[in-house]
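A single protein chain has been omitted; all remaining protein chains appear in their positions.
Letters A and B mark the chains in the order given here, with residues in each chain numbered from 1 onward.
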Amino acid sequence: MTVSPLAAWRDRLAALAPVLDVAEVPFRSQLTVRVSDPDAIAAMGATLGVLFPSAACTFTSGTGRFGDVEVLWLGPDEFLVTASPGLRVTIEEVLRGALGTVRGSVVDTSAQRTTVVLQGAQGREVLAHGCSVDLHPAAAPVGTCVQTLLARTGIVLQVTGEDTLTVLVRSSFAEYFAAWLADACTEYLAVP
Amino acid sequence: MQLIPCPWCGPREEAEFHYGGQAHVAYPGDPSALSDEEWARYVFFRENPSGPFAERWSHNAGCRRWFNAVRDTRTHDLLAVYRVGEPMPEVTA
């Protein structure tokens, strides 16, 4: 029996439609990878079927033996690999295998953050109430991935589609994030 | 709200950063070889110039990398940022 951080918020998040379709995508497999060796990075990418991002503040996605996998740039030698639920143990093993004896680390951080997907044309507008990073489509095109602050919590923000944003938030801050989001949507919901 | 140009993530608001004091103060190679005074100098003493000052910052809420910056203490203007291990660049205040 598992419970995700925003399980109790499902209905309240759903009620933000039609402004935003908001849903937690629970139990995603998430691995924090620290590595800087280019060969090891390539090997890890090959194992997952996705090229690791080479540019700062971006993410990449691809499909391989673990299905759809995303790799988020978190720092110059730090990545977050995300995939469907249930794969964290296996992916940790294969990444560790791909790393071999090269300097680096692989850590299962699946429950450290939860994933929330925001779909809707006004997503960038709503987040601009608490996020100081420029979210204009020209400044934050699809493929953008930034770690920043949203109001008073840290987030990882992925621009996953023209009108789709994916937010990863630390589990203990998830309810704060949900409450903030609901509050920020209030005014948009009131406009017919 | 000042912008601090993280060498990795680009300009971000200062609220995302953490201050780390004077840069280029190396941990002594052999602390036990130092006199009390020399050790105290390392632990407690820092420069406090009026003008360009090399200091350490960490992009805490972003990529969590430490880097160095030269800041003019009179204006708060950041004159240069550079990565750990790089020499302090020439700046004109």
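By definition in this document, a contact is a pair of C-beta atoms (placed from the backbone, for glycine too) under 8 Å apart; a residue touches a chain by one contact, two chains touch by 3 or more.
Here, contacts and distances are computed from a predicted model.
K.L.:
Would you kindly match the missing chain to its UniProt protein name, picking from "Sarcosine oxidase subunit alpha", "Tryptophan synthase beta chain", "Peptide/nickel transport system permease protein" or "Cell division protein"?
P.N.:
Record says "Sarcosine oxidase subunit alpha".
K.L.:
Which residue from A:Val71, A:Cys131 or A:Leu165 sits in contact with the chain not drawn here?
P.N.:
Reading the full complex, the residue touching the unseen chain is A:Cys131.
K.L.:
By the contact criterion defined above, which parts of subunit A meet the unshown chain? Give residue numbers in ascending order.
P.N.:
Where subunit A meets the chain not shown: residues 1-5, 8, 26-27, 32, 34, 103-113, 128-132, 134, 136, 139, 151-153, 170-173, 175-176, 179-180, 183-184, 186-187, 189-190.
K.L.:
Please output the residues of subunit B touching the missing chain, sorted low to high.
P.N.:
Within subunit B, the residues touching the omitted chain are 1-3, 11, 18, 20, 26-28, 30-32, 34, 36, 39-40, 42-44, 56, 58, 60, 64-66, 75-77, 84-85.
Following the convention adopted for this analysis, only the chains that are shown with their structure count from here on.
K.L.:
In the complex, go through subunit A and note every residue touching subunit B.
P.N.:
Subunit A reaches subunit B through residues 56-57, 74-76, 78, 132-133, 146-149, 154.
K.L.:
Write out the stretch or stretches of subunit B touching subunit A in their complex.
P.N.:
1, 8-10, 12-13, 15-16, 61-65
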